[in-house]
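With one protein chain held back, the other chains of the complex are shown just where they sit.
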Amino acid sequence: MNNAPMIEAAGLSKRYEDGVLALDNVSFAVRPGEVYAMLGGNGAGKTTTINLFLNFIEPTAGEARIDGIVTHRDPLAAKANVAYVSENVMLYPNFTAMQNLEYFTRLARRPAPTREALRQALLRTGLAEEAHHKRLRGFSKGMRQKCGIAIAIMKNAPAILLDEPTSGLDPKAGFEFIALLKSLRDEGKAVLMSTHDIFRAKEAADTVGIMNRGTLVMQRSARELAGEDLERVYMEHIAGHNGLAA
Amino acid sequence: MFGTVLVKELKAVLLTPKFPATFAVCSILIVLSVFIGIREYRTAAARYTEGVDLAAQTLRTQSTWMNLSTTAYRKPDPMQVFVPGVTGDVGRLSSVNSTEDVKLRNSAYGDDPIFALFRSIDFAFIVQVVLSLFAILFTYDAINGEREGGTLQLTFAGAVPRPTYILAKLAGAWTALVVPLLVPVLLGLLLVMVYGVPLGSEGWARCAMFMLASLLYFTFFIALGVLISALTRSPATSFLGALAAWVVLVLIVPRIAVMAAGAAHPVPSIAETEGWIDAFAKDRWDQQMKTLSTRWQARQASMEGMSTGEREAYQQSKQQEWANDDDASRQEVQKDIDAYRVRVNEEQANRVAAQEGLAFALARVSPAAAYQIASMRLGGTGVEMKALNESAMRDYRRAFTQYTAGKQKESGTQGGFRITVDSQTGFHFSAPRERGTLDVSDVPVFRPPSKRFGEDTASALVDTGIIAVLVLLSCAGAFVAFMRYDVR
Partner (left out) sequence: MLMLVIQKELRDILTSTKFIVSFASCSLLILLAFVMGAAGYRTEVARVDAARRENLKQMEGQTDWMMVRNNRIFLPPQPLAALVTGVADDIGRTMDVRGRGEIPQEDTRYGEEPVFAMFRFLDLEFIFQVVLSLFAIVFAFDAVSGEKERGTLRLSFANPLPRSTFMAGKLAGSFLALAVPLLLPILIGCAVFTWMGVPLSSDEWMRLALIIGAGLLYFGAFLTIGITISAVTARSSTSFLALLVIWILSVLIIPRSAILIAGRAVDVPSLDDINAKKFRYAEQLFAEDRTAMSAFSPAEKSDPRKMIEEFQKFMGNVNDARERKMDDFSSRLNEERANAQQVQSAVALGIARISPATCFTLAASALAGTSLALQDRYLAQAKGYQETFAKFILGKTGVNPGGGMVFRMRVGDGAQEKPIDTHELPVFEYRPPVLGDVLPAALPDAGILAACIFLFFGIAHAAFRRYDLR
């Protein structure tokens, strides 16, 4: 299997117009079949990183690459290879789950999906069949998130970006999500997941990176972290840099 | 508690980013409308003065009492500055003479139809259409916006009684929206004083009542917004609902009401009624012709057998008597025609009043119509202006024709001209005229009718009362709706 990085940040920096340095020389790589959990507090730079991979903003230095394609140079080609699930999946409230899924799948330039394929994708996420033809307006957060993941599944892109996927999910939904995530990883997808859910990160991640104030302050593989208390590690790295007492 | 919520509400409205923008727009529009109103009034007043002068001049250039004709002008009212009403649509002047009836013609829009395309922008219009929309813009999410934002739930997790809250909401929104608008309004009034618009004490009293009506109207829409907000769960819904209500109340209902009244109570056109009068007149004149002809033949017969000299002498002696007889019967015909005309006009006026009454009654469902009716009444620029002026001009016409008839008798000349055609004496033409022009220094001058303050105020009070009732109803509605509102 080709082990070239699928999702790669190379010296990625972003300074906004108002002078704020959101990202400072961040580098990491996510290979196919790997789940990379990016931990960090609010404002640490996680969302900025994801936005750079989606070319919603452009880096002031460095490169964000999807499958070797530099996103800010060839955004359309890069986007063809990445699937995205935002933190709060909203979609079109007047459309049913099926209709939303169909639209976004076709937008991904995949061949027109069959009814059955859509149904299977929704079922795989755990969305009950009765809900497939209901309008999104009445969906709970968990149900909507399942739709978002179904969209990512249908896109079948080699890279998947997840922004705070487990926030607001009840324990059961969280558990189901992690199981699904692992199955996607086993299919060979490269997954970049930004989160501050330490528990789920420990469960699912192959690599854990900790972001603080725009810098990647720590990166360890799951093996290396096996025996440790990830929460304590996290607090050390965040607190240390904040100057708070350990 | 009331105070706290009130202050919070004030800040909530005043500190939103939309407030400065909308306040700026409203202020500019208010001042602009007053400014334009002042200019339009001065144009109309200048035209009026010019017209009156022209009429006086023209009067002095005429040379015979018989067909003496002048023009009476409708005086523009200073309240036009705020409420032009129908002053542009109703005629500005009428001919005044012995043969034609009074009819207002040459409306401003008729003379210059370019201004009729879009009509005027005046203070009453800004209040009626623009300010009401802005009131809704601020209050449509008064309740459900807080619900969506979660602050409603938080508030009622504390010990705030619901009545206090809703009253403070209403009061706060009202204060936050009304008080700032006082600035441009006062600016506008200042402009009126600076430009020397002659309102007079009665005018200022009317203006004050007009401002009160405007305030009530604005308040209604504030209350309406809050009411709709308390009836719906999401601001998106209430906003559309409020907008729809605005369109229906301000734009649709008044027009439909008037069209329905027009269909239910059709009134014969002036062309038709004038046709009746003309037909009657032609009939009477025809009769008169016959009478004259018979009389003439009798006179000829009475001169049978006379010699040329005797005939001439006889005609000389009888001339005055015959002239007076002819004149008397002509005047009687004129009297008959005038009486008929008065009857027709009266019936027409009754029909028109019935139609207008129906139109207003139907339209008053909408506060916009009630406001319009009240403001036009206070401004003296509503539908009653036409009837008031025409009746005053008719009175004037009577005085004027009496004057000319008197002068005619005094001067002894019959005016017009006389043609005698006789197989013996041939053709004679004479047109006795005054030497030079007439002395019209003592001619009666048309005094514009004075507005009836009491009547106008009473009538405006009815419509203002309707708006006040609507305000109370919507406040009560908001109250009741909020009592049962699900704050989660």
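Each chain carries a letter (A and B) given by its place in the written order, and its residues are counted from 1.
Criterion: a contact is a pair of C-beta atoms (placed from the backbone, for glycine too) under 8 Å apart; a residue touches a chain by one contact, two chains touch by 3 or more.
This is a predicted model, so every value here is computed, not measured.
*Asks:* Wait, the hidden chain, what does it touch out of the ones we have here?
*Replies:* When the entire complex is considered, the left-out chain reaches A, B.
*Asks:* Among B:G149, B:G275, B:G406 or B:G465, which one touches the chain that has been omitted from the display?
*Replies:* B:G275
*Asks:* Pick from A:R73, A:R106, A:H133 or A:R232: which residue touches the chain that isn't shown?
*Replies:* Residue touching the chain left out of view: A:R106.
*Asks:* Check the options A:V20, A:A77, A:A128 or A:A179 and report the residue that touches the missing chain.
*Replies:* A:A77
*Asks:* For chain A, enumerate the residues touching the unshown chain of the complex.
*Replies:* Spelled out for chain A, the touching residues are 51, 54, 56-57, 75-77, 79-80, 82-84, 86, 88-95, 99, 103-104, 106-109, 148, 151, 155, 161.
*Asks:* Since one chain isn't shown, list which residues of chain B touch it in the complete complex.
*Replies:* 17-18, 21-22, 25, 29, 32, 36, 39-40, 43, 47, 50-51, 54-55, 57-58, 61-63, 85-86, 88-91, 93, 103-107, 109-121, 125, 129-130, 133, 137, 236, 240, 243-244, 247, 251-252, 254-259, 261-263, 266-272, 274-276, 278-279, 282-283, 286, 289-290, 293-294, 297, 352, 355-356, 359-360, 363, 369, 372-373, 376, 382-383, 385-386, 417, 419, 421-423, 426-427, 429-431, 433
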